[in-house]
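Some notes on the structure that comes next.
All protein chains of the complex are present and in place, except for one that has been dropped.
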Amino acid sequence: MTRNKLNNILGLPGIIFLSIFFFTPSLFIFRYIFGSRTRTGKTSFDKIYFDSFSQLLDFNVVPIINKSVVTAFFVTLICFIVGYPFAYYIKKLSTTMKYFSLFLISIPFLTNFLSRTYSWKILVSKNGLITKYVSMFYDVSSLLFTDFAVVLGMVYVYLPFMILPIFTSLENIEDSLLESAKDLYANPFKAFYYVTFKLSLPGVIAGVVLTFIPSLGAYIIPQILGGSKSMYLGNFTVLQFIQASNWPLGSLVSLIILLFMVFAINLLFKFEGQRNL
Amino acid sequence: MNRTVFLKLNYIFVLIFIYLPIFLMVGLSFNESKYFNQWTGFTLQWYEQLFQNQNILNALYNSMIVATVSTFLSILFGFGIALYLFRVKNRFTSFVEKFIYVPIVIPDVTMAAMMLVFFIFLSNYLEIKLGIATTIISHTAFNISFVTVLIGSKLTRKLRVLEEVASDLYANHFQVIKQVTLPFVMPALLASVILSFVLSFDEVVISMFVTGPGSTTLPVYVFSMIKKGVTPAVNSVSSLMLIFSLILVTGVLLLSRKDNLK
Partner (left out) sequence: MTYALKFENVSKSFSTSDAIKDISFEVEKGEFFSLLGPSGCGKTTILRIIAGLEQPTSGDVYINEQLINDIEPHLRPVNTVFQSYSLFPHLTVKENIIFGLKIRKYDKKEIDSSLEEVIALIDLKDHLKRKPHQLSGGEQQRVAIARALINKPEVLLMDEPLGALDLKLRERLQVEIKSIQESTKITTIYVTHDQTEALAMSDKIAVMSKGEILQVDDPETLYEKPTNKFTSNFLGNPNVFKGVIKNEKFISDEFEEIAVSNTKNGPASIFIRPEIISFGFNKVTSPNVNCVEGVVEHILYRGSWLDVIVSVNNTKIEISKENNFDLSIPDEGEKIYLYWYINKTWVVFDDQK
């Protein structure tokens, strides 16, 4: 058997599988967007409809987009403010402590998402630890089902997504660079800003994208911590599919989430590209 | 405030922030009291009840089947694609190389929606029912990419040279794969087996869309329990799921560390 034949036998089955079960389904979304919900909840395709687009306005989707974007923005900001110093600190630890800390951060990165979100629910529900603390200052009985709880929950779940890429880029900066900056009369703050921070920007951007995208499309966290009344893009989409049976609108909103993602990733590549010039 | 002190406090705060809720949840799963704000004593009763709950056992069974089969398929397909991309360089493969990232970064809600509309549309023409099979297919569709990328990161120039050495030393194509390629990527292969199992076992949103009645997976079932409130049953099943994935993930991290040291 020739080498080429063997290579094709290795690669093509998986590629064919993905074409049928990933690429083709993604095309179906476009077809559904131009369908129309019938009274029975089924979708009709007898012609090209634009119902889903008009429903974006009728069903007040725009404020939901706004709210999702603002929430994702704050989640990303908080993750950055907390995550950057964390990554910076563990870079300077001894090798053993560094890898142990990384280990501690990597574990939640991959472990059961649902359990971790739920564990946070315990803290913010009525009489929960955090609720108790906050209620000493504000008059609240439960933080559960508030936007505050949603933001905290997302920060909780997505923080490792911010820390790990920042750490990686910080780790790649050579100490000699900082030393030479100091040698060239930069004060510690300037040395940090012009050398460390600028060189860690790729990690920061990766962290921002990795935090922003899942926050924007999150479904589980708003559902558990925000309750059914608090609408974000993710749970609005699910609502259209599972309860409202409005698949064209659901398809359109899920596509909007995807577009935000594509936009964010493009931004990432653009920054990377500029750096490499 | 002193800079170092601030960094240290932030470090401690983050670790507490991440681990306190988890420890609290696991602790509460052993609490005799039904109410989470009072500790009345240690018990294993919630776990005992868990293993008598037929719904949970069914869901666990479904999850195990889905995770096992989809892991098997994604390793088969994903490893194949990784080798293919490593050995063949042309316009098609450079397109595949980029496209392979899409299933990883696509928001789960979007992927769930598109798998659902796809299967329902097909069901108009074919004998297709939402159930275990559709869940396995959907999980495989996103796991393939993780496997390809993870193994692909180990298919380096160094391996290419070793493969050339082997063929220079009379090994044919199959012998090269068996004697050199496989041993070289073995740690990454094991890591991706565990990772795709964990990703499939923990997945909620896509499963929720494409499972049918009777084929609910464990996370989907637990999710419906969580929506109802904080209960000892959720505490215990949640703790179990967490510890299970924790053990597997620790395995992955140790494997990759060992691999890097080599």
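Letters A and B name the chains as they come in the text, with residue numbers starting at 1 for each one.
We take it that contacts are C-beta pairs under 8 Å (C-beta built on N, C-alpha and C of every residue); 3 or more make two chains touch, one makes a residue touch a chain.
Quick caveat, the model's predicted, so the values are computed rather than measured.
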item: Touched by the hidden chain, restricted to displayed chains; value: B
item: Per the touch definition above, residue among B:Ile12, B:Leu57, B:Leu169 or B:Leu254 touching the missing chain; value: B:Leu169
item: Which of B:Phe118, B:Phe184 or B:Phe201 contacts the chain that the document leaves out; value: B:Phe184
item: On chain B, residues whose C-beta touches the chain left out of the figure; value: 158, 161-162, 164-172, 175, 179-180, 183-184, 262
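Definition applied: only the chains that are shown with their structure count from here on.
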item: Chain A to chain B touching residues, read off their complex; value: 1, 3-4, 6-8, 10-15, 17-18, 21-26, 28-29, 31-32, 82-83, 85-86, 88-90, 99, 101, 103-108, 110-116, 118-123, 125, 127-129, 156, 159-160, 163, 213-214, 216-217, 219-220, 223-224, 233-234, 237-238, 241-242, 247, 250-251, 254-255, 257-258, 261, 265
item: Chain A-touching residues of chain B, taken from the complex the two chains share; value: 6-8, 10-11, 13-15, 17-22, 24-25, 28, 36-37, 73, 76-78, 80-81, 83-85, 87-88, 93, 96, 99-100, 102-103, 105-110, 112-118, 121, 137-138, 140-142, 144, 148, 173, 195, 198, 202, 204-205, 208-209, 219, 222-223, 226-227, 229-230, 234-235, 238-239, 241-242, 244-246, 249-250, 252-253, 257
